[in-house]
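The structure appears right after this line, and notes come after that.
For this depiction, one protein chain was excluded, whereas all remaining protein chains were kept in their positions.
To keep things simple, chains are lettered A, B and C as they appear, and every chain counts its residues starting from 1.
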Amino acid sequence: MENFVTGILINGLLIGTLYAIIALGYTMVYGVLQLINFAHSEVFLTGGVVAFEIFRVLSPAPGAEPGTGMNPYLVFAVALVTAIVVCGALNIVIERLAYRPLRNAPKLVPLISAIGVSLILQDVIKLLEGFQGRFQLAVNVPGAFTRTVFTVADTNVKGIDLTLLIVAAVMLFGLNRLVNHSRVGRAIRAVAQDRVTAGLMGIDSNRMISLTFLIGGALGGVGGVLFALKFPNLDPYSGTIPGIKAFSAAVLGGIGSIPGAVLGGLVLGIIENFLGSLSGLVFIFPKLAFLGAIKAEYKDVGAFIALIVILIFKPSGLLGRNATEKV
Amino acid sequence: MSALLSKAAAGSVLSVKALTKTFGGLLAVNAVDLEVPRASIVSVIGPNGAGKTTFFNMITGIYEPDAGSIELDGRDLVGLRPDQVTKAGIARTFQNIRLFASMTAEENILVGRHPRLKAGYVDALLRTRKFREDEESAHEAAGVLLDFVGLKRQAQELSTSLPYGDQRRLEIARALATNPKVILLDEPAAGMNPRETENLKALIRSVRDELGVTVVLIEHDMRLVMTLSEYITVLDYGTKIAEGLPHVVRSDAKVMEAYLGRGAAAGEYGKQQSGTDGVAHV
Amino acid sequence: MKKLGLSTLTLGALSLGVLALGSANAATVIKIASMSPLTGSSSDLGLQIRNATELAIRDNKSAFTALGFDLQFVAYDDQADPTTGTANARRIAADNSILAMVGTLNSGVVIPSSEVLAPSHVAIVSPANTNPKVTDRGLANMNRICARDDSQGPAGADYLVSTLKAKRVYVLNDKTPYGQGLADAAEAFMKTKSATIVASEGTEEKSDFSSIIGKIKASKADAIYFGGLYGQVGPFSKQLREAGVSIPVMGGDGYDSPDLLSLAGAGAKDIYFTTVAPPLTAVPAARVLSSRYNAAYKKPLAGFGIMGYDSAKVVISGVLSAIKANGNKLPTRTQVETAIRGTKLSAGLLTGAIDFNSVGDRTSAKMYIIQVKNSAAGKLDFSTAGTVTVKSSKQ
Partner (left out) sequence: MTASLLRPKKAGPDAPDRTLWLVAYTLLTGLLLFWGSGRLDPGTKFNSVVLSFVFAAFLGSLLLAYQWRANGAVKVLVGVFVLIFVVPDIGRGNGSFFDLAIQMCIFAALALGLNIVVGQAGLLDLGYVAFFAVGAYLWGIFGSGQFQGIVKSDLPFVPLGVGDWLIPLLLTLAGVAGYLWMKAIDRAHPGSLKPRGGQRAARAFSVLLIVIGVVGILVLVATLINAAITSHYNGQPAALSALASGINPNFFWLFIILAVAVAAIAGVLIGLPVLKLKGDYLAIVTLGLGEVIRVFANNLTKYTSGPQGISGVTTAPVSLLDKLAGALGFPPEQFKLFFLYFLVLLVIGVVITVNVRLSRSNIGRAWVAIREDEIAAQAMGVPLVRTKIMAFATGASFAGVMGVIFAAKQQFISPESFTFFQSISVLTMVILGGMGNIAGVILGAAVVTLLNLSILTALSETLQALPNFNSNLDPAKYNRLIFGAILVLMMLFRPEGLLPSARQKIMMHENDDTDPALDSLNDDGAIGGALGTGAPGMPDVTSPGQATSAENTPIDRTGGRQ
């Protein structure tokens, strides 16, 4: 029985961390522009595709004997840096072209534009990979990441899992330092609070918003690399589902709050894994046969229903503050 | 003074008792009472941040008070939604104008008629007689109200294209469209030039005289307040520091201190500007 | 006035431009269409069918020019969506030069589309629609060369239970008509045998299978039947093996693609699947086709490509025999439809002899049981673990 429960917790924690990293990208952009950046799911996927290309080129082919080719951690570092640069730049370009001109339009307009950008990026990725004859991308993950480092109650914890947690911790610490304890962070928070007054205080809000998109894109890129290594199968359309789940996590935690995004991601990850494994209890406690009905196909639905229930009883999310209401 | 109070209480259309509201630690409104006699014009004044708008928002149901009661003709309104409060008979305007931008002046007023229209969803679908009569009466009422506030010609113009003064008057007309017993005006004279303020004064008087609607006014323009109001209540830091007839309130020490600060209350400024047009040349 | 003049002007230009395009060319045109998803997440499989059909048509163009016909190919994208499928079917019915069609991938698309094409007798040969309902309706224009769910499922299940001696089977499906149809048929068959079904559930998950793997471990199953496609089963097997579960995974022709090996990596070991398409190693002609396909489309040939190629060959031979029967003149669609239904073809086909029964199912098909294991070169590859001859129930 304890194997079963630890399995749920560990896997829930890992997928939850991934959702949290992606959710940070949504929360940063939402905090500044009050915009659901639908395109973020494709920016995150671009990070994954970058990782696929880097590992395909630099790291040794699967068949080659061990020890040849670059050190896997070096390749991983190269992939991270490339993803941060590519996705950060992509996010800035998206903001510059598709969101900035619509800054003053009614809220619905930039939202629709974001949906449009996400559809465009899906097919652009398909076009780029299609020309090289690829649709289903199998990421060439080096052994160092797939090797089981240790086993906790029958659940193998692999190299990528540890890297995932370390990178997430480092990023969270860095983000916290940047946003809460630095001049730039204060400027971003000022623009998030009140763009007009921030402008009056001499803050160039356009530059701050671009910077936020850079950070959001970088977070998405890193999330994409880690996702690609943990689940090494991508296709041009596989960004949508994790994207929607990550945004639900951000909303669950309280949109606009960074710790909220992390908490929301972890909670969603564990809820999802719990619902997905629930019917497994039948094998341990045959008496609970009725649980067999809650099959795996209801896993994603369960996560959505959890989001809706929480939003109804605590509309600003777990850690979010009730926003102000000037009348 | 208290005699006036008790007589008014008997005939008061709106009586607010011990209304309190706190935001976190901040005590925004502290157990304020207000008696509004029927068909009267009363004002609630006080320096910025005194809690006037919060007080208004509690009466109109936008915020729920922490304590106290609000009775309109004996019916307690606390806990009602803003649209139920409007239906009960209290209409309001806003500190910053909140007209419906993409609607014409007439349409704005027609929205005000919404709580008074009987025709429902099915009536609109089938265009029943009840629906047609409703629409006719609504358009008629809109016409009357537009004429009342002198905007007859601009009926089909978009509300955003009207000059500032007209927009204010349109907002008042829209509030009147809900057939209120009491109308709450939140700084209607803000940003108005002297000529517009004079027109506004005439309009507010005719609202009370011709339509018999009780007016409760929040305003900083002391000349307007002093000449219009029959009764004034002064709030400072959420508590009522004075109330009474205009000339009584004007010379009240606590009021001057609230507006002009301690020195003024001691009479330094009082002497040079004790002109007839009121105390607070803030 | 200026505005009006302009609009009439452009319309005039439009109509003049039309004349150039619309002129009839010398040889009468015969078109063969293909319909499969070219967009969306299953476009990889849809393209296999489209490209293989194009290749087959290119190979047989000379046979038609000899008889004075210009054989052309036109591909339609149904976006795996029934509405688009029926709209395309109407366009095909309206274009009289199209005599027959190869397609589709999704049963949900072919059922309504075939009903639209039935009155105009446009024959369809399907490489991949395995849902029994497709031919049970008894349409004259609906044929298929792939095995039905209720024959492919039991074939795989029988191998799992009798050869691999599975006792506790965990059944999974991918919630698509293909995957669920196959899994249900296999499950029904296994229930009649001695195996117990420990659980049967569907999942649309494509990346994190940890919760299902946890259940499989808890259920102590000794075999898995997963009705689904390689894009999902590959990562599933990879994570399954990495979690220390080495029990066999059995499925249908949806696994048949080199991508299964790349996606599953080391986890591909002991994956079995049933397919009508021969493994490249077994049939030399298949290797030749695979190299030509790779050259033309820079993509490896997968099982659906082989099925698409054979479906196109059946359509082409049907049209040719209809032409001959009609004295080398352009045959009507009905003649092509009856010719295709009456196909008796064995030469030049990769999936063995093909002939159809009264409702368009393949009377008998040789199914290969493919196993993924270490080949001589030490690399995991497909190898034939057995063959089963599957007969269709109706005659």
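Criterion: contacts are C-beta pairs under 8 Å (C-beta built on N, C-alpha and C of every residue); 3 or more make two chains touch, one makes a residue touch a chain.
All figures in this text were calculated on a predicted structure; none of them were measured in a lab.
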| item | value |
| --- | --- |
| Which displayed chains the hidden chain touches across the whole complex | A, B, C |
| Subunit B, residues in touch with the chain not shown (by the definition above) | 19-20, 23-24, 26, 28, 48-49, 53-54, 57, 60, 62-70, 76-79, 81-84, 86-87, 91-92, 94-103, 107, 110-117, 119, 121, 124-125, 127, 131, 134-135, 138, 158, 160, 174-175, 177-178, 187, 189-191, 219-222, 282 |
| Touching residues (missing chain, whole complex) on subunit A | 30-36, 98, 100-113, 115-124, 126-127, 130-131, 191-197, 199, 204-206, 240, 244, 247-248, 251, 255-256, 295, 297-298, 300-301, 304-305, 307-308, 311-316, 320-327 |
| In subunit C, positions touching the absent partner | 3-4, 6-11, 14-15, 17-19, 21-24, 38-39, 43, 47, 50-51, 54, 72-77, 79-84, 86-88, 90-91, 93-95, 106-109, 111-112, 115-116, 118-120, 131, 133, 137, 175-177, 179-181, 202, 297 |
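Going forward, only the chains that are shown with their structure count from here on.
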| item | value |
| --- | --- |
| Mean-CA-position distance for subunit C and subunit B (Å) | 74 |
| Geometric centre distance via CA averages, subunit B-subunit A, whole Å | 50 |
| Inter-centroid spacing, subunit C versus subunit A (mean Cα positions, whole Å) | 35 |
| Subunit A - residues contacting subunit C, complex | 3-4, 7-8, 11, 14-15, 62-63, 126, 132-136, 138, 146, 148, 154-156, 158, 227, 231-233, 235, 237-238, 241-242, 272-273, 275-277, 279-280, 282-284, 292, 295-297, 299-300 |
| Subunit A-touching residues of subunit C, taken from the complex the two chains share | 40-41, 43-44, 47, 175, 198-199, 201-208, 210-212, 214-215, 217-220, 230-231, 234-235, 238, 242-244, 259, 262-263, 265, 297-299, 379 |
